[in-house]
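As you look at this complex, bear in mind that one protein chain is not there, while each of the others sits in place.
A and B are the chain letters, set down in written order, and residue numbers restart from 1 in every chain.
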Amino acid sequence: MFLSKNPQLNSHGELIHLLSTEGLSREHLTHILDTAAQFVSINDREVKKVPLLRGKSVFNLFFENSTRTRTTFEIAAKRLSADVFNLDIARSSASKGESLLDTIANLSAMAADIFVVRHSESGAPYLIAQNVAPHVHVVNAGDGRHAHPTQGLLDMYTIRHYKGDFTNLRVAIVGDVLHSRVARSDIHALTTLGCPEVRVVGPKTLVPASFAQLGVQVFHELEEGIRDCDVVIMLRLQNERMSGALLPSSQEYFHSFGLTHEKLLRAKPDAIVMHPGPINRGVEIDSAVVDGAQSVILPQVTFGIAVRMAVMSIVASHDA
Amino acid sequence: MFLSKNPQLNSHGELIHLLSTEGLSREHLTHILDTAAQFVSINDREVKKVPLLRGKSVFNLFFENSTRTRTTFEIAAKRLSADVFNLDIARSSASKGESLLDTIANLSAMAADIFVVRHSESGAPYLIAQNVAPHVHVVNAGDGRHAHPTQGLLDMYTIRHYKGDFTNLRVAIVGDVLHSRVARSDIHALTTLGCPEVRVVGPKTLVPASFAQLGVQVFHELEEGIRDCDVVIMLRLQNERMSGALLPSSQEYFHSFGLTHEKLLRAKPDAIVMHPGPINRGVEIDSAVVDGAQSVILPQVTFGIAVRMAVMSIVASHDA
Partner (left out) sequence: MFLSKNPQLNSHGELIHLLSTEGLSREHLTHILDTAAQFVSINDREVKKVPLLRGKSVFNLFFENSTRTRTTFEIAAKRLSADVFNLDIARSSASKGESLLDTIANLSAMAADIFVVRHSESGAPYLIAQNVAPHVHVVNAGDGRHAHPTQGLLDMYTIRHYKGDFTNLRVAIVGDVLHSRVARSDIHALTTLGCPEVRVVGPKTLVPASFAQLGVQVFHELEEGIRDCDVVIMLRLQNERMSGALLPSSQEYFHSFGLTHEKLLRAKPDAIVMHPGPINRGVEIDSAVVDGAQSVILPQVTFGIAVRMAVMSIVASHDA
């Protein structure tokens, strides 16, 4: 037992909110992954449901729209037997001039148990977690450029599933690292779980040298960056970047940083290829690699449901 | 047992629809409040669910958009174990030229049990109630300027919770009474429940003298209107009013009719302050009052779930 000012933990050091992979111990992360392992098998059963959150109310508060991520949380919550409420925040009281905290206070008063929050502003889930009633748990589903912890955790689950252990791995994260909350969540989780070598790979505009401060190695050349790696995590190139000054064109980007089978030969022969989706085939990754033997992109999706079930069941089991 | 032409009641005088607080007896209102009291405790339990409406189908028909009110009904229905269907009416057959009654007839044929109806036109829920199949119950979730009976009932629940009894209370309703369906539902309920003095308070453009016909006292000055009151119900000032000719500016409105701690001193020391939400802080009410010791605005939200559970379970238990 230890005391902590980490807003994700109660005074017993137990997880009550999931806001970031940063600040969580190896024990916390491992506990989530171990719990998820039990839920993976549930998703293969005839009846894909357990009563762990029966009668609980989960609110999907997506201030930034993302049908896919929202759906994964909705699936996870319903398989835990929770009642799920999808709020169309853009059309609701927020547009009537009500403040974020008044909206949150109102929903809390309806006896909410979990808020799943996506917001375009970094830090919004922290603000919410610090202001909710003690019976409410907050799960960050992506905030600005800051964090996307459930994606980070499902990436860790996938790596552990295929590689067994983190302590002798070389992992490359390739693409628009600068704007990626997924990259940040992956880097913190990998480091905490004991991965000795994390690389970030991309053009200088998207992977500035300052990333070395996070304890990662910076590469500006794809073949060099993924050489001898066990895991290659490709990031989605946002369309809005391609039209801006940061990049010349999607063809040119593909030429330099798109992952092809030929380039993938530089990684270890048994390297796995990951991607958070949705994929831009032919931009950051070649179609043949997406559908190839080393791709574990669809298993990531499957594990993602189990990881979100694990996170929600864990936070809901701890008092503030 | 008595016979009635009241469209809310069956021939035994039992509630089969909730369309308005007007026309309901003190017994009807008290029965709803007493039933709600049992549901308040359910919302504090680990498993916030009772099987009263299991296998029933509740349709949210919101012809006028209101994410928050729709959500409160969805929560209430799911905690009663009903299946809930949210129809995006604006995008549905209504836009294909189908009439309101054809839409209703179709949904009835799908074996609906409860329609929760919000509509911008006063009387729409009555029209629906008079045309549905006998197995369908209608709950008005707000129609035009006419009525918002579940808000009226949750206000009564809140008052009874804090004040115990209506027969020695002085209640002030402050703000845009003219356009408020909440005010109308409150006035009818308060009068029926035996409240001896109901006041309406606001500028002459929003509180015409003709309101006296409803048996209430009309005030055009805030300090005078809330003097020695036990309950102060603040109404939301619709933004569209502020830009019109009815009011000079939101600052000026706040100066005259915004509730501050200083002005609240005119009411009784133990007066409670209510508001149906969403709140315009600094327009009709000062932030410090919203968050102050006399505010019961968040408990109103909590009680609102229980009251809607009570209404749906009561109407569904009676045959037409």
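Following the convention adopted for this analysis, contacts are C-beta pairs under 8 Å (C-beta built on N, C-alpha and C of every residue); 3 or more make two chains touch, one makes a residue touch a chain.
Quick caveat, the model's predicted, so the values are computed rather than measured.
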Next on the checklist: One chain isn't shown here. Among A:71, A:249 or A:317, which residue touches it?
Outcome noted: A:71
Next on the checklist: Going by the contact rule already stated, which one of B:34, B:98 or B:291 would touch the omitted chain in the full complex?
Outcome noted: B:98
Next on the checklist: Tell me which stretches of chain A touch the chain missing from the display.
Outcome noted: 43-49, 65, 67-68, 71-72, 74-75, 78-79, 239, 277-281, 298-299, 301-302, 304-305
Checklist entry - Since one chain has been left out of the picture, which residues of chain B touch it in the full complex? => result 54-57, 83, 85, 87-89, 91-93, 96-99, 102-103, 105-111
